[in-house]
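Apart from one protein chain that is not included, each protein chain of the complex appears where it belongs.
Note that the chains take the letters A and B in the order they are written out, and that residue 1 is the start of every chain.
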Amino acid sequence: MKLHKYALFAVASALILAACSGAAPTAPPAAAATPAPAKPTEAKPGEVITIEYWQYNFQSRIDVMNDLIKQFEAANPGIKVIHNSEIPNADFQAKIAAAAPAGVGPDVATLFNGWLTGWVNAGYLVPLPEKDFPPADIEKNFTTLVQGTKFQGKYWAIPTAVRSLALFWNKDMFKAAGLDPEKPPATLDEFVEYSKKLTKTEGGKITQQGFAVEMTGQAHQWFREVLTRQYGETPFSADNKTLNYGSAKSCEAFKWLTKFETEYKTGSNDLFDGATTAFTNGKLAMHIDGSFRLGALNSAKGLNYGVAVLPTKDNIKANFGSFWTHGITKKGAADPKRMEAAVKFLKFITTPAAGTAWVKGTGELPAQLSAAADPALAADPKLGAFAKQMSYSVATFFVDEAKQRQNLIDAFDAVRLQNVEPCKALADAVKKDQALYDEFWAKNK
Amino acid sequence: MASLSQGLSSGPVRSRSDSGPLLAYVLLGIGAIVMIIPFFWMLTMSLKDPSEILKPQFLPAAPTLDNYTQVLTRTLFPNWYFNSLVAASVSTASVAFFDSVTGYVFAKFEFPGKRIAFLLILATLMVPTEMLVIPWFIMATGVKLADTTLGIVFPGLITATGAFLMRQAFQSVPDELLDAARIDGMHEFGIFTRVAWPLVLPALAAVCIFNFLGNWNAYIWPLIVTSQRLTMTLPIGLAFFSNEAGSAWNLIMTGATLSTVPLLTVFVFMQKQIIQGVALTGMKS
Partner (left out) sequence: MSLKNRRVVWAYIFLLVPLAFFLVVRAGPTIFAFDVSLRAFNPMAEIKPYVGFDNFARVFKDIADPDHVTRKAFENTLKYVIIGTPIQLSLALGIAMLMNSIRRFRTIFRVIYFIPFVTSAVAVAWVWRALYMPDFGFLNLVLGLFGIPSQRFLFDPNQSLLSVTAVVVWQGLGFAVIIFLAGLQAIPETFYEAARVDGAGRWRLFGSITIPLLNPTIVYLAVLQTIAFLRMFAEVVNLTRQGDGGPVNTTTTVVLRVFREGFGSLNMGYAAAMTVLLFAMIMVISIIQFRLVQRRVEY
């Protein structure tokens, strides 16, 4: 009698346990490994130390990294690297954060440079050991962008590759509009002129856009770091505590940007499913984007495009750089053997050779100056424009990249959709950003 | 609306003019078209070649099944489908059993603390899952349940709504039947499974169907507890056909069609039971 009852409870629990064992139900089609918890190691010689490396899901990066890992493991038979690259970009920070309290997670992680301060604040990263990564060497061998990540007097992460912005233009559209397809606009004024010429309408609807401001893409970076400088402003104070991109000069830059939609009507991010898609599909003549776009553009059928340096104003050249950078987590640092392995791995993936390999696979530029100085790079029709601008690219010291981006998007939308006066909209956005920075610095000495 | 008066008479006797029902048919027909059009659009978009998708046209110029091949063979769609199926099935099996047991006890037993237990379960109805996702998330990652089937289903293995529905259903089971079985020497568990349970099948079916549906379409919790593409369920995976680089509309629409069609077929065949079940939940109010 009781047997019956136990039997049924057993069935029910078996059901639940069956569900328990179900991690990934079917074999993954791609060759991505699932993370296993890192085991503490014994002091046996010939023992293999396993470290975990996490980066976000992006096929070309995964492929290059897999190659690098193979080379690294071959040169270091005592170390095995588990590569977790399954998490989508949008989730990456949250899911790493989630794993932290459970003691699960990477020993070496790749993070967006804008997240660095947040991770350091939470105590998640350990500083790069100075004997292995002397700051003087970093400053000598790596692009100045990296120096922007110095925080509390130390370096916490080091990148393989960096990206900057460039002007993408559709050569066929240029030709059709009577413009020289090999000569993109060099100044902001030319840029405006061209964009008007390249816009086509039919019955009141735009059928071809000259230029569309993609605030949700890179346009906010373009405004914050590049246009403000070209209008004579320094967007951030040297100590990154005061924000100046809401000043009168910055406002002129902002107004210039809003006119594309409010006055010249050369296009909008609302049309054709967004500016990036529009450019890829041949509905947009000019586009400001980062080098990470090259992959998608190269596979777009029938797209004949060129890449140029950003247009200048009053001969002021400026560019915005960003990068994904690698750091060692507190989990990795907890065990001396894993820490040693992690340091070795980190050194390996940030050599000039690694940088060069990265370029080929992903279209990003090497972070190491020697690799970036490769003349082949400057001569490359697509990468050349990015390479030329590296020497004057600046990385932003973000406090909350998502919120800062959204504040500018909202300001831009307020102007073009709700007729708010541009300087007021901008000032409101910068006020919100300043509050974020004030709060951040209050917590940090 | 003239048809309102027609609405009031639920019987066959109709002394009003016959333009009433005709107007009703027309209005209902127009409404039905509005309800169906999005599905039609979804289907036609799934048949369009990617280059045609962004063109302002009603029908595809060159309909193709390429999108279906791509979604089924070159994306993780089959994984997501399987994950959703497993999760929904496990959850429904658990609910079918435990919700019934809970409902049965509250319907047919008296015991000290019954009121408190009842209120506890009732109280859980008022707490929205959105409030619990943060604690669940921390709990789940703490015991390494993230990205597992159990992690996805554990919050819904027993539901208060199901339990209450089953309680109502069991209340209409005559006590005499149960007492007779007791006199016959049957033990309580057997009475539950062999006498009472079979009598509440319609309610059970309704609970199962709703639970399966709810789990299949669940979004916020699976979104939070899964971080790897392999372990995602359908709704989550579908959303990832779009990212900051743009949306693969052809894949999204194809995925949406593929995920809707099976549910639709089941629904069309079982619509009578399903709709009865829905009405049942309304009656309980």
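Operating definition for what follows: contacts are C-beta pairs under 8 Å (C-beta built on N, C-alpha and C of every residue); 3 or more make two chains touch, one makes a residue touch a chain.
Bear in mind that the values here come from a model prediction, so they are computed numbers and not experimental data.
Listed by residue number, the positions of subunit A touching the unshown chain are 5, 9, 12, 90-91, 93-94, 96-98, 100-101, 118-119, 121-124, 204-205, 216, 270-274, 400, 402-403, 406, 409-410, 413-414, 417-418, 428, 432. Within the complete assembly, residues 1, 3-12, 20-21, 24-25, 27-28, 31-32, 34-39, 41-42, 45, 53-58, 98, 101-102, 104-105, 109-112, 114, 117, 120-121, 124, 126-132, 134-136, 138-139, 154-155, 157-158, 160, 163, 182, 188-189, 192, 213, 216-217, 219-220, 224, 234-236, 238-239, 244, 249, 252-253, 255-256, 259-260, 263-264, 267-268, 271-272, 274-275, 278-279, 281-283, 285 of subunit B touch the chain that is not shown.
Heads up, the rule we're going with is that only the chains that are shown with their structure count from here on.
Rounded to whole angstrom units, the spacing between the C-alpha centres of subunit A and subunit B is 39.
Residues 51, 54, 76, 78-79, 82-83, 86, 90, 93-94, 97-98, 137-138, 141-144, 146-150, 153, 157, 187, 189-190, 193, 227-231, 240, 243-247, 249 of subunit B are the ones that touch subunit A when the two sit in their complex. The residues of subunit A lying in touch with subunit B in their complex are 1-2, 4-5, 8, 12, 15-16, 18-20, 22-26, 28-29, 32, 34, 37, 57, 86-91, 94-95, 98-99, 101-102, 104, 216-217, 272-274, 276-277, 280-281, 283, 293, 296, 301.
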